[in-house]
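What follows is a single structure, written as structure tokens, with notes after it.
Here the complex is missing a single protein chain, while all its other protein chains stay put.
Presenting subunit A:
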Amino acid sequence: MTRTKLWQKVGVPLTAMVIFLALWEALVWVNGWPDYKMASPSDLWPAFWKYKELFLIYGWQTLWRTVAGLVLAVVFGVGLGTLMGFSRTMRDALYPLLVGFNAIPKATVVPIIALIFIGADDFNTVLIAFLISFFPIAVSVAIGLSTLEPEYRDILRSLGASQVTIFWKIALPKTLPEFFGALKVAVTLAFIGTNLMEIVEPHGKGLGHLFDSGKINADYPLMFAVLIALGLLGILLYYIVVAFERTFAGWADRTPG
């Protein structure tokens, strides 16, 4: 039983990745594409190895700035979502603003932010990661709270519970599954934000910078290796979120078996 489970959890995804890499390799090999058209997985390992220290340094810079942006997004998003979830007026007032703000392509915000806070590279990068990722969190928390069935509230209210008690005992836990769903989306968005800043406004930091130097030096395997590294970081963060979800909202999982 545990063996089959282990195979399910680890074996299946790993096999899928190996198959994907093999198909990619075969595609490049069959078509005889040169590196500058499409690098193959077998070219990537040498690129990783050659720049392994840079990957570690820049990878860390990208990772911590993304996580910092994400943490800000969670704090701000939950706060805003709570406000909008409990107050109709706030909801009516803020939704158009939020949607409008979210509709602005963040690539256009990057140069503006870089101009306003010129030189504050880390701050700017964290800010963009935050700006791009708080929206789904705020919306999901707002929807989770505003769709709370009145009976849930009544059960506690009829016992004389305060609004704060109702929030902690009912509203918050009930919203957790929606929150984690949004957090999974926010993780990938935050990476996009970090890399936007690193690539659009190069400041010599992060995997985006490594990608840029690969482009300048026509080192195509390096560019692909950066993409893979970003993908791996994304997977890492995603599974950290999943682990949190299991701990705090595992009750919502109803997968049969």
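In this section, a residue touches a chain if its C-beta (ideal position, glycine included) is under 8 Å from a C-beta of that chain, and two chains touch if they have at least 3 such contacts; residues count from 1.
Here is the rule we use: contacts and distances are computed from a predicted model.
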Choosing from "Formate dehydrogenase subunit gamma", "Tetrathionate reductase subunit TtrA", "4Fe-4S dicluster domain-containing protein" or "ABC transporter ATP-binding protein", the absent chain's UniProt record names it "ABC transporter ATP-binding protein"
Using the touch definition from the top, which of A:F76, A:Y152, A:F167 or A:Y238 touches the missing chain? A:Y152
Out of A:L21, A:M90, A:A107 or A:I170, which touches the unshown chain? A:I170
Since one chain isn't shown, list which residues of subunit A touch it in the complete complex. 149, 151-152, 154-161, 165, 169-170, 173-174, 176, 249, 251-252, 254
